[in-house]
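Complex shown without one protein chain; remaining protein chains in place.
Letters A, B and C name the chains as they come in the text, with residue numbers starting at 1 for each one.
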Amino acid sequence: MTDSQSHDAAPQPGTVDMITTTLLKNTLYNPLRLAGGLLLFLLVYVAVTNIASGNYTLEAFVRQSITGLAQGGIYALIALGYTLVYGILLMINFAHGEVFMAGAYVGFFAINAMEQSGMLADHTFLALLITLMVGVVASVTIALLLERIAYRPLRGAPRLVPLITAIGASITLQQLFLRLFGPDPRVYPRVNLYILPGIFRDLECAEVSGAQVCKGLDLIDGLYRVDVLGMNLRIRPVFFLVAFFAIVLMIALWFFVQRTKTGKAMRAVAEDKNAAALMGINVDRVIATTFVLGAALAGAGAVLFALYNQQVTPFMGFVPGIKAFTAAVLGGIGNIPGAMLGGFFLGIVESTGPALLGISSQLKDVIAFGLLVLILIFRPTGIFGEVLAEKKA
Amino acid sequence: MLRKIVLVMGVFAIAALGLSLVSAQDTMGSSVMVSPDGEIVIGVAAALSGEGLAPLGEDIVRGAQLANINRPTVKIGDVEFAVSLDPQDDTCAAEGGQAVANRYVSDERVVAVVGPMCSSACRAAGPIFDAAGYTSISPSCTAPDLTDGTFASFNRVVPTDAFQGVVDAEFVFNTLGITRIATIHDGSPYGEGLVTVMAEAFTELGGEVVFQDAVNVGDTDFRALLDRVADADPELVFFVGFIAEGSRLASQRFDAGLDEVAFMGADGIFSPDFISTAGEAAEGVYVSSPTPSSEIYDAFVAAYVEEFGVEEPSGPYHANAADAYNVILNAIEAVGTVDDNGDLVIDRAALSEAIRATTDYEGLIGTITCEENGECASAAITIYQVMDGAFVLASETMESE
Amino acid sequence: MIHKNTIQHSLYAAAAILILALTGIFGNFATRTVIGESITSSTVLLVLAVGGVGYFMANRAEGLVAKVANGLTGSLIVSVGLALLMLLESAVDLTFVFVYLKRFPLGEELLFGQELIPGVLLFLAIAAVMGVLAGVLSCSSRRIQNTLVMSAAVMAATGLLVNQVNSVIALPDALAVAAAFIMGYATLFIRITDKIVYRMGIGFLAGLAVGFALGGFIAWGWLLDPNDLPRILSLAVENGIFFLVVFGTLGAAGAIFAVAPANSHNGALYVPLVLVVLGLTNGKRSMTPDQALIVFVLVALVTWFMPVLSRRANHQYEQLARPQQRGTRQLSSIFAVAVLLVLPIFAGQYITSVLDLVLMYIIMGIGLNVMIGYAGLLDLGYVAAFAIGAYTVGLLMSPSLLTCGGVHPNDINPDQIQQVCTGVMTFWQAWPFAILTSGMVGVLLGIPVLRLRGDYLAIVTLGFGEIIRLLALSNDLKPLLGAAQGISPIPTPLIDLRSIGINFNESLGNSISIYYLFIAGVMLAAFIVARLASTRLGRAWRSMRADEDVAQAMGIHLVRTKLLAFGISSAFAGMGGAIFGSWLQGIFPNSFTLLVSINVVSLIIIGGLGSIPGAVVGSLILIGLPEVLRELQDYRLLAFGALLVVAMLLKPDGLLPPPVRKLSEMFSEHRTKHQPEVSHE
Partner (left out) sequence: MSEIILEARRVTKRFGGLTAVGKMDLQVPRGAIASLIGPNGAGKTTFFNCVTGFYNPEEGEILFEGRPIKGLRPDQITQRGITRTYQNIRLFSGLTTLENILVGMHTRLTANPVESIIGTPRMKREERAALEEAMQLVEFVGLSGMEDLLAENLPYGLQRRLEVARALASRPRLLLLDEPTAGMNPQETDAMMRFIRRLRDELDLTIFLIEHDMRLVMNVSDQVSVMDYGKKISEGTPAEVQRDPKVITAYLGSGPEDEELLEDSEVAES
């Protein structure tokens, strides 16, 4: 409707031109962004020199990226929970890392019992499925209790108050598990889950009564040397399993939130709790559902994590919890694909960054948080986090 | 306004006057008095909380407790005085060491202290014990500079890192014949300190440290770091830190293709918990430890297992703690006097001297002779290797000169 | 008859208690005696669990029968839960899962040495009795309940703390101090004048009388052996004048607090009580039953009469003229300060070191209040500024790359260090640098996050905290910051007044002397922040917190105002960090964890956002309590976490939220006070 009036305005530049010029202008005229840009450039320069001088090879990058992929998948699964809860309640559920830990812990008792009874060896897949379910149920239970005891009574309180209860709940859960189950790490059994013997004909073969029997790919505990494009890689299928799992669950979650009735109710509650209540939505129930969804993802992630990292301790949730929250913010908190992307990004940056820049691995968190700051300088609401964040901030 | 200022000044003046008067009078008790029905209290400072630290601290407390059970009294002439322990958590950190030291020096009944456990805690506790005229014997503070004469109160019955690091380097270079190593520590003063000594000694011997890095406590995924280690192509990975990180590194090294590369740790992971946590990955791992292998030591461990209902000691320092306890008791017996009321009087300065004058005490960790600077560990470093889920001797015990 | 929620809530409580029981808590505390040999911490815990639930349930019903029924139900449900657990424990081995049950089997503690079945029955019977008692108790008047519960609680707490808080004050000293205070207090019955100065004078005389009497008794040898006097009474022999001044002052304090507002009155009255209790248990490792009884009775008496006394004091205070009221308030705070100043002499090194820690966190709490409480910027990386303050002091006070002209001290011949490292400063020189550096780094860190709001800011600041710690820890910066070894030794602050002609040369080397530095820091911080908060900048912060856009539209320069908040707040952290570094005489990067930031944020929110007294209370509770309650051992952090949750659920605004500023009252008061002066000018 305004087009008719614009004939006397300067001719509109092309879209691409406009974007580049505004970007340049925005960057050059903003000292902060300029500084950020320079720093980013410096990082890239260091990385490039490292690669050029042969200190860092593509092979190392691919190898480290693969482990980063798994770590990133775990971050993503936890981050989804953060993002969901944040989207609806605008609160940082600091105890989410402990929800993750609870899943892994209780899952341990399940898988341990099944190992004792021999079920793990006989029906591996079923046993793993049960462990996963147990882990999910444990996480969900803890999350529901948390919501009911620590968060729901404070729904109208100032925003910092639930943050403190969340921190308190986080410490309480961590210490409670420590006091209940002891400080020594619990160790998941090593699980061999063989799949697709038809495709992987020459893997895990053994002579059984004179005949060559091949069991196939060991999905969980397998470690294979593969030569791809001249790169000598060590592949653990479980890394890809984790990443795959994270992506599938993310997509499922996305569909759930976008398409189902409950998902729509969740979005409505996120927009405006009062209005949603007036529309006949049971806000408490929707919020509880959100916690359940987030916890289920965390619980599933926890069991996967424990399956390939073995050790489970009461403290295992804290650091991943913080990283996952970083990932959620990186992607734009409240945004489902954003959390996912943030998780993978963080995982890969953490594992490739120190070597790429040739600095101590101690500083990997510095790289992760530094990138977070840099990204937030350019996009204050995270990579994808525009719509929701601007409205709520 | 003026009135206010005058009032405030007045109060401050009174307070200052009181302060100077009372504090002038408040001199530290230079001796301890114990009545015949009282107890000689010995503090035990160790980390009783914290992931991976609590088992080590608990081990120290148990060592002292067992020594206390074996020798529950001090005999002065023909009078016996009971000894009791006062264990406190030093959290293996400077703040904890400071708090614990303040706790002990404000309790006049505490005669001496076994501990603290970690070098940073020892460093923070040192000035406080010094000022109060207390004396302490640490079973596990290994930082070399603790005995450089700064602290009059500090003694230890554990070999310094300067020694352990050299022994480790010699073992790797001479016994194993390895020339390329990578080192990793956990960012604790202990880890960083020992790794630095070891790396220096190893380079001096003619070896090459091809990669040096550190892990963050609490992290779970060290695969990227291990991948960098693998790229540097060492023959052995030397890690100093505690059980949690150690067992993760040991397990994850296979994912990075370090199957053929030896893995070695130090006393921080010398614990059955390391083996049970790392599982199969612990097989073949070398661990250096101040724990000796001798008959009296084996008997002590047997008593320990019996007393506390565990399968094995949860850490490496129980013997050092027990020896520290006994050295203190010996010193008390040497300097304690019974006064006319039948009370035991222990002069703190004399006690401190008596401890440093300890010669040729046959302890669990070897023959203990204290030097002027508080270095009491004539003790030895022994290197073990994990075989079939247990620590077995990998080398002869190496005695210090 | 039974309240509709009783069974449900008792079941919740039972579940919580069962979980605690599974941690082995009962056995863990069984060896720690509270009163005599028989009553242990775990007895107290049991009474709390079973009786407490019964009492709680009984309280919501009306009438004796209903109360008893509810109490019984509550107690029985909890105890049946515990009994079932004991039966389960004896039947199945739970120790693989619940490792602490191995060392501390539940049955060992709760069966009272009986066989399983008789023991369980006995346990249930005792629980039932406790439930009935709880019901009966809740039937009595509020005042009786308060008195009984309070006395029992103080008795148990004393028993727990006896071993920790030791050698504070001898009983004769405590009684003497209390007597002087009470004499002064009693002068409120002499109604000559309302003028506060005269009141004080009368109180002083009363105290003086007590002092004279005591001094006389001591001199004549009627009271105590003159050669073996406790700390305060020995002054009578050593310095009679000063002794009398002290007692007179105590009496004056009593007279002032007798007409003080209810809060300060009550607080002041508890001081002699606490002193006497401390005197009673002085030098003991545990409390005997008689001592317990005395403590119980004393506390009961004070609690019983407190409402009456406090009402009267408050009433008297209200009757005073405005200037007299102000005088009373000022005087009582001056007395409070005086108590604070002499406290460490009696408290001893340990308690003082706990107080030092508390004070340090108060400084940081006041500082962080600027960020969170006033400006509304959620900062989870406050530890960064704290660390920078500590490191700056560490680097400037010891030989380092900074002070040795860029040469590493290890590369310098030890004999020449003095000549080369000319930059080494004293604490008093380095302190301002530390404060300034922290403030500046705070501003610098603030710049990139100016546009971020709320939780984005939280995670970025958290990141900054971690970045600073990791940089300090990293091998890459080892030559400057010392990596894991940190910086040590750092000299302690030295007050050397000899250059200005006063013969005073004292090193603040221990917890007691550094206490005064901390006190000075707290006062400075409180003064500055209170001033800022009540003037232009403070209003700008608070309006920004309420609505950033409108604040800007009201002419507030957001960037400048925010950066000032970052800078000032960080400067206080730096101030605390600097003292911390030289107190510890060394700096270790592992001191600067996220937990420090979390502690500070929690304490100001628990205390009440934007409230300086809130920061004090929050710090005492969150930092002081866990430190003193070392008896709780590993349960400390668990209690800490639970406390955070419970405190927020019960008091979302914090314990001492800032009062609404009554500007118009201040204004009119000011006008009446200054009107004549203005005309005079």
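The rule is simple: a residue touches a chain if its C-beta (ideal position, glycine included) is under 8 Å from a C-beta of that chain, and two chains touch if they have at least 3 such contacts.
Here the structure is a predicted model, which is why all the values come from computation and not from measurement.
Trainee: Hey, which of C:V120, C:I490, C:L508 or C:A551 is the one touching the hidden chain?
Mentor: From the options C:V120, C:I490, C:L508 or C:A551, the contact with the absent chain belongs to C:A551.
Trainee: Footprint of the hidden chain on subunit C, which residues?
Mentor: Those residues of subunit C that touch the unshown chain are 527-528, 531-532, 535-540, 542-543, 545-547, 549-558, 564, 568, 660-665, 667, 670.
Criterion: only the chains that are shown with their structure count from here on.
Trainee: Which one chain sits nearest the middle, judging by mean Cα positions?
Mentor: Closest chain centre to the overall C-alpha centroid: C.
Trainee: Taking each chain's centre as the mean of its CA atoms, how far is subunit B from subunit C in angstrom?
Mentor: Here subunit B and subunit C have centroids separated by 32 Å.
Trainee: Which residues belonging to subunit B are in contact with no fewer than two other chains?
Mentor: Touching at least two other chains: 54, 187, 213-214, 216.
Trainee: Considering subunit A alone, which of its residues make contact with at least two other chains?
Mentor: In subunit A, 184, 360, 362, 365 touch at least two other chains.
Trainee: Would you pull the subunit B residues touching subunit A in the complex into a rising list?
Mentor: Touching subunit A from subunit B are residues 51-52, 54-55, 187, 213-216, 218-221, 223-225, 227-228, 231, 244, 247-248, 251-252, 254-257, 273, 276-277, 279-280.
Trainee: Would you pull the subunit C residues touching subunit B in the complex into a rising list?
Mentor: Residue list for subunit C touching subunit B: 102-103, 164, 166-167, 231-232, 234-235, 238-239, 242, 245-246, 249, 330-331, 334-335, 337-338, 341-342, 345, 348-354, 357, 470, 473-475, 483-486, 488-489, 509-512, 583-586, 588-591, 627, 630, 633-634, 636-637.
Trainee: For the complex, which residues does subunit A have touching subunit C?
Mentor: 32, 36, 86, 90, 92, 109, 149-150, 153-154, 157-165, 167-176, 178-182, 184, 322, 325-326, 329, 333, 359-360, 362-363, 365-366, 368-370, 372-373, 376-377, 380-382, 389, 393
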